[in-house]
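Complex shown without one protein chain; remaining protein chains in place.
Labels for the chains are A, B and C, by order of writing; each one numbers its residues from 1.
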Amino acid sequence: MTEGPGLRRDNFDWERFLELLGLMHRIRAFEEEAIAGQKEGLVLGAIHPSIGQEAVAAGVCGNLETADLMLSTHRGHGHTLAKGADGLAMMRELFGRKGGTCGGKGGSMHIADFGVGMLGANGVVGANIPIATGAAHALKLQGSRQIVTCIFGDGAVNRGPFMEGLNWARVFDLPVLFVCEDNNFSATTRTREMTGGAGAGARAESLGIETTEVDGNDLTAVDAAARAAIDAVRAGQGPRFLTCHTYRMTGHTSVDPAAYRPAQEVEEWRGNDPIARLEVALRMAGIEDAQLTELHRSEAAAMAEIARTARETDWPEAAGAFTDVQDVGDPRERAY
Amino acid sequence: MTEGPGLRRDNFDWERFLELLGLMHRIRAFEEEAIAGQKEGLVLGAIHPSIGQEAVAAGVCGNLETADLMLSTHRGHGHTLAKGADGLAMMRELFGRKGGTCGGKGGSMHIADFGVGMLGANGVVGANIPIATGAAHALKLQGSRQIVTCIFGDGAVNRGPFMEGLNWARVFDLPVLFVCEDNNFSATTRTREMTGGAGAGARAESLGIETTEVDGNDLTAVDAAARAAIDAVRAGQGPRFLTCHTYRMTGHTSVDPAAYRPAQEVEEWRGNDPIARLEVALRMAGIEDAQLTELHRSEAAAMAEIARTARETDWPEAAGAFTDVQDVGDPRERAY
Amino acid sequence: MTMSTYLEAGRRAVIEEMERDASVWALGEDLGRGGVFGQYKGLQEMFGTGRIADTPISEACIMGAAVGAAMTGTRPIVEMRFSDFALCAVDELVNQAAKARFMFGGQMRVPLVVREPVGMWRSSAAQHSQSLESWYTHIPGLVVVAPSTPADNLGLLKAAIRCDDPVVYMEHKNLWGLEGELPEGDHMVPLGKADIAREGRDVTLVTWSGMRQGCLKAAETLASDGIEAEVIDLRTLWPWDRDAVMASVEKTGRLLVVHEAVTVSGFGAEIAASVAEALHFRLKAPVSRLGAPRIPVAYAPTMEDEARVSPARIVAAVRKTMQPAEVS
Partner (left out) sequence: MTMSTYLEAGRRAVIEEMERDASVWALGEDLGRGGVFGQYKGLQEMFGTGRIADTPISEACIMGAAVGAAMTGTRPIVEMRFSDFALCAVDELVNQAAKARFMFGGQMRVPLVVREPVGMWRSSAAQHSQSLESWYTHIPGLVVVAPSTPADNLGLLKAAIRCDDPVVYMEHKNLWGLEGELPEGDHMVPLGKADIAREGRDVTLVTWSGMRQGCLKAAETLASDGIEAEVIDLRTLWPWDRDAVMASVEKTGRLLVVHEAVTVSGFGAEIAASVAEALHFRLKAPVSRLGAPRIPVAYAPTMEDEARVSPARIVAAVRKTMQPAEVS
């Protein structure tokens, strides 16, 4: 598990991977700032960090075009950043401030940035699957070349809408890539113990959808698998399914001590950090340590600055509670 | 399709099959009386005949013990009779009369007879799957040797609760046999066109459940397959799945002309009538024509008598509308 | 003016809006064969399988997919077949469709119409007879419409399809065959405006959907006794036409809300409470409500009728309201 990705140096696109490494650092720095912010009482609601899972976000979303659509989960900071959302707007959203991606109305679990095709995290496990499928349905009706990517966890595959959505995507041959980010856990439960059969991929196959499984902590592997799947989807071959095996290094939420996991298992996965692994690969490709260190430092520094700015941002006006409810009918009718 | 079942005469249990033939005649006679009753305005709500599908009901339920539990669908007359419910009580239920299985409260779509382990038809497609799974869960908690059989249509496999229920049954290793009565249609829609992948069985396999497929118009084949599956379930081997391929000879409801089906297809299936096929087999086994004719006649006559009695039965008291609502709270509070 | 059924009026609304706006499409089970009541008859031939889409029996995904498709520039008409089956898709409607625009800070809208045929219909029993409109009026973000005449089914369905909010559109199964005149041309009925179905000075009956007819019948009976009932058909339940109701009750001093749904926590409670709050001192009699008892709908007609609001019951309830005021 701690082996390098075994690269063939000659066709190793190090510039691209350096960029994706930067993205992974940015994601991690975002979540570290968010966790620190929560300890300080700046982040108000629950947050679900994806530390340790950054290669999935970077490897998948790094292959999408801005015009492509992507739907995420409660554990969606990484996907959102990787899709191109602005870190400051996201941090402001977590802090519940003006200028947040959703104007402070959504918070971490409902981050969305339609401007970059990020159609929303979701507080209901699996609920994004039919919605993503419908977005792809609309794209197909419109004759668009855009595609949709729908990311969800291993726990979501036990919800009915998972099957309904995948079946639908197959029946209508829709341009959608389903990505199961399998971190082995559903909150405090080991997902395998609640999952009959061989799991996510087998279910997708039974619904007629071609699947790939990949080491989700190996950025280069995720990148390659995602690119292949995305190319197929964009070529009109209908839905694809990709399972990325990974692990979350934190608890389910930032305040969950996660005592239900054996220390040794956590340690093993710590040795399998996707950022460290990509750094090893880049060093093998001849990138200097100094450059790698600087990349990390600069992303961390930028994020610290974002957090500083976010905390100094004003609160949204209370009156915003009454806007964007609906066009017809007056939401103030029973206001105080 | 019109071939006989290819019997080895020596281990052909003709007494048992004669009984099951009688049951199939009874089921058909019941539905023919019900359809006639509906034309006369005696059956008040919709009915979904299972004419042509009787071998599934007889072959599956013929292998259950009375103490075993069974859940059915909107197309459930056959299953209910085969599980041992009283034809007169059922006919009264369809006619909305006193002494109906549900006292006239349910009608065709909600027939139930808990006394013989028939835990209900259901008006919501697929809804019986989690309920059946839960019944099996209770049996396991109780250490019972009873098993549960859950029958549903091919259309139900596209509803999320199908996947949730099967997964659950596998995870908890429950004593439940799932039977997909695949009659090729979901109301007016050819199910295959709305179904991704290879269908019901493939989905069950992907959830870790062993499956069997069988010619559902061949009583002897259904009987054998059901017995094997039921034995395995009763032996504590967890859930099993059985697909029975069949065809409904009527429309979706008794008033649906079913013009969406090619006449030739209907004709072909008419030549594949499960009752006629079993009669051929029994003739091959040496049963006399006269005996077969008499069996048919006597079942039809008995059912005609049932229909006559049912139509002469009183209506239930209006006050029954307020009983069996709930123990706590007075349902009459807002009565007129 | 042409004569048309309520069913045919809904069909015409869909055709007109689909012709007008290429982003409108419909999805649901069996739509290719016209839908379960024939509301979509011939439409797949007119608009193709893309825009009149047959779906798997997957209510959660039908609703969820419509949410995604609505966010992505189309205007789906979601056919739920029976409102009872919409209970398989409540997360998708209530947690997703209704909240998305707000939750995501107004970045998009979810313009979809959910058609949910409601109500009692000859021995359909407990799982095919429900009227749960009050649920949807309770959910921020949703518009709720319940037409009761062919012309309104035309004009309101067209308005619902053009509305940028998610609209729960409840047609009554027992009205499919009802005939009435349809205006020619682009007939629109504004959302949120009630229809004064009958003028009267003595008592205000507020109603909607299948009960409009019953109220009008009851009003005829009452008229022969000299009681003139004003019948207000709300048409849209959220937002409901407060002005029309309040103006009428100010005039008559008496209110009876009549609906088919269970009385307890039915939408009649909202109207009765609102009127009592606003017009307490103008009322000549207590506000009153008439709906079904809190019982599931039974199959056998004797018992089924105990859950049915008949014209006779409306007449009786009005008479009670007209009794001389209790001395306080």
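Couple of notes before you dig in:
Methods note: a contact is a pair of C-beta atoms (placed from the backbone, for glycine too) under 8 Å apart; a residue touches a chain by one contact, two chains touch by 3 or more.
Bear in mind the structure is a predicted one, so any value in this text is a computation, not a measurement.
Of the chains displayed, those contacted by the omitted chain across the entire assembly are A, B, C. The chain that is not drawn here is touched, among residues B:37, B:78 or B:160, by B:160.
Considering the full assembly, B:141 is the residue among B:141, B:259 or B:319 that touches the omitted chain. Within the full complex, the residue among B:103, B:196 or B:274 touching the omitted chain is B:103. If you put the hidden chain back, the residue from B:24, B:132 or B:179 that touches it is B:132. If you put the hidden chain back, the residue from A:37, A:59, A:87 or A:106 that touches it is A:106. Contact between subunit C and the absent chain runs through residues 84-85, 87-88, 90-91, 94-95, 98-99, 102-103, 125-127, 132, 134-135, 137-141, 238, 261-262, 264-270, 272-273, 276-278, 280-283, 285-289, 293-296, 298, 325-328. Contact between subunit B and the absent chain runs through residues 69, 71, 100-106, 110, 112-115, 119-120, 122-124, 127, 129-139, 141-142, 160-161, 164-165, 167-168, 171-172, 323-331, 333. The omitted chain makes contact with subunit A at the following residues, 44-46, 93, 96-97, 100, 102, 104-107, 109-110, 122-126, 155-156, 158-160, 186-189, 193-195, 260, 315-318, 320-322, 325, 329, 331-336.
As a working rule, only the chains that are shown with their structure count from here on.
With respect to subunit A, maximal separation of chain centres occurs for B (centres as means of Cα atoms). We define each chain's centre as the mean of its Cα atoms; on that basis subunit A and subunit B are separated by 46 Å. Separation between the centroids of subunit B and subunit C, computed from CA atoms only, is 36 Å.
Across the assembly, subunit C contributes 55-56, 58, 60-61 as residues in contact with two or more other chains. Listed for subunit A are residues 160-161, 164, 167-168, 171, each touching two or more other chains.
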